[in-house]
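The structure follows.
One protein chain omitted, others in place.
Naming follows writing order (A, B and C), and every chain is counted from residue 1.
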Amino acid sequence: MPVKGRIVVNEAYCKGCELCVDACPQQVIALDPVRITAKGYHPATLVQEGCTGCGICAIVCPEAAITVYREAAKARQTAAA
Amino acid sequence: MVMLDEVVVYQRPQSLEECATHYCPGCTHGVAHRLIAEVIDEMGLRERMIGVASVGCSVFAYNYFDFDFVQAPHGRAPAMATGIKRVLPDRIVMTYQGDGDMASIGMGEIVHAAARGENITVFFLNNANYGMTGGQMAPTTLPGQQTTSSPKGRDVETQGYPVRASELLATLEGASYVVRRSLHDPKNIRMAKKAIRTAFEVQVRGLGFSMIELLSICPTNWGMTPVQSLHWLEEHMIPYYPIGDYKVHPIVAELKI
Amino acid sequence: MQTEIIIAGFGGQGILFAGQLLAYAAMDNGLETTWIPSYGPEMRGGTANCTVIIADEEIGSPVVRNPQVAIVMNRPSLDKYEPLVKPGGLLVVNSSIIDRTPERKDIQAALVPANDIAEQLGDRRMANMVMLGAFLANLPVLSIEAIEKALQEHLPERHHKLLPKNYQALREGARYLAEKV
C-alpha cells in the first residue's frame, strides 16, 4: 500500500504557475478551477487521491507556498493491521 | 481529509519572510530564495547572516529573506559585501545578483572579489536576459536569442558573445568554489541546494570566495508559460552553459558535508 | 620674520631631502615651517624643486614667486631661479656642473663646487649637504648643528654610517662665502 500524504497550499503565496502541477509524479495536483486567490490566481490544489507526500511539488515551488505532510510510519503500521 | 499521526515533509523555511514575493508566477528566483533560506536554516546561520541585495528583479530580496540586509548600487554588491566582511569577518555575507547586475555592470567588482579570494558567497541568477527592465539583451543572452533589444536574435557579429561567468571566474586563483547549477527540475534543484550548502560551508570555514551560478527562467520576458520555460532552459541554455563544478579547491573537495 | 628658500636641481640630487632637513631643523628649533615639492609624473631623473619657508609666525602661502634664497644644483635651475631671487637675496650655485656664473648684480652668490667636494669625500650623493652648508654659512637662519641633528634623526637608519661624512660635507660647504656677483 503506497504511503499516504497531502499538501496544503498557502493561497497567500500561490501564483498558479503550475510548476507543481507539471512536476507531480502522481499527477494529483491541478489548479483549482473555481477558487481565485486575493491576487487573482487559481491556486494549486490536490484534485484526487494518490498523494504520497513525496515533496517534489514543494521542491519546484518558487513561492515556498506548499507544506507537505506524510503519514507517519507508526500510523501506516496501524492502518495496515 | 484529516490525517492523524503525520509528519511534516516540507514547510516554508524560517529564513524566508512571511510575505508574498513580487516575482512573476513561475519565476525561479523564488526557488533560489527558498533553497538559500533552507540551507541557512539547516546550518543555523540566520543570526549571523548579512545579505547584499543587488539591482534587477531581485532588488527587493531584502524583503524576502528574514535576516539583515543591505542594498547595493547596480553591480557593486561584491564590493559592499567585501566592506562588510572585512569589518565583521565572523558574519556570513552573501550577495544575490542577476546576470545584468553581476555579469555586465558589475563585472569588475565580481572578478576582483573572486581574485582577492574574498570570503563571501555569491548567488548568481542567470536567466539570459534583463528581467526587471523588460527583457533586454543581457551579457548572458544566447546567440540568436530574441530580446527586446536584440529583436532579430542576438547577432554575435555585432552584439558579441555571451559571457560564461562560472568558467571565467574559475580561472582565478582566489576563487575556491565556483559551480553552475540549474533550477529546471527536481533533480537539478536538489543538486543546486547541495551546492549552496557547500558554498556556505566554504565561507563558514574561511576557505574563501564561492559563487553558485543558477540557471533560471524568465517566463514573462521569454513569452512562455513557466513549464515551457523550464523546457527551453533545458534545451537551449544548458548546452551553452553546462552544469558542472568549474572550480573546487582541493580543500573544498575534501569537505565532508 | 620669514625666509623662503627654493632648492632646485635634477631628480636624484637629493633636492627634496635637503629641503626636508631644513624643515625638520626649523621645527626642532621651535620655528614655523613649510616644505612643498613640485611634484610631477617623472619620478626620477627629471627636474625637482621644493620650497621651504621658515618663519616665526603662522605661514601664509607655502609658495612664493620671489624667494629670498635659491639653491640651484643644475643649469636649468639657475636659469629659472636667478631672475626670481628677491633683490638682496642669496643664490647658492653648484659650480661643479653649472657652466656659467650668475649675472644679477643685486643679489649675492656663493659658487660651490658641490659635486667635486662630495666626490672627494667619497659619495657624490652628498652634494646636497655641501650646498646646504654653503647656504647656512651665508644666511644663518639655522645652525649647521641643527642640520646635523636633523640628519641624525631623519636619515634612514641604513645610511647612518654615512653621518660623519655628511657632517663633513656640510662644513666643507660652509667655507664658501658669497660675494656680490
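In this text, a residue touches a chain if its C-beta (ideal position, glycine included) is under 8 Å from a C-beta of that chain, and two chains touch if they have at least 3 such contacts.
Throughout what follows, contacts and distances are computed from a predicted model.
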| item | value |
| --- | --- |
| Chain not present in the shown complex, as UniProt names it (candidates "ABC transporter permease", "Ribose import ATP-binding protein RbsA", "2-ketoisovalerate ferredoxin oxidoreductase" or "Probable glycine dehydrogenase (decarboxylating) subunit 1") | "2-ketoisovalerate ferredoxin oxidoreductase" |
| Shown chains touched by the chain that is not drawn here | B, C |
| Contacting the left-out chain in the complete assembly, out of B:62, B:209 or B:222 | B:62 |
| Listed residues B:80, B:195 or B:243, member touching the removed chain | B:80 |
| Residue among C:12, C:60 or C:122 that touches the chain left out of view | C:60 |
| Touching residue (missing chain; options C:33, C:68, C:95 or C:168) | C:33 |
| Interface with the unshown chain - residue positions in chain B | 46-50, 52-53, 59, 62, 66-73, 76, 79-84, 86-88, 91-92, 108-109, 111-112, 115-116 |
| Touching residues on chain C - with respect to the absent chain | 20, 23-24, 27, 32-37, 39-41, 58-66 |
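Here is the rule we use: only the chains that are shown with their structure count from here on.
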| item | value |
| --- | --- |
| Centroid spacing, where centroids are CA-atom means, of chain A and chain C in whole angstrom | 89 |
| Approximate Å spacing (C-alpha centroids) for the pair chain B, chain C | 63 |
| Chain B-facing residues of chain A, complex | 4-6, 10, 12-13, 15-19, 22-23, 39, 41, 53-56, 58-72, 74-75, 78 |
| Complex contacts: residues of chain B adjacent to chain A | 1, 3-13, 16, 20-21, 23-31, 33-34, 37, 185-186, 189-190, 219, 225-227, 230 |
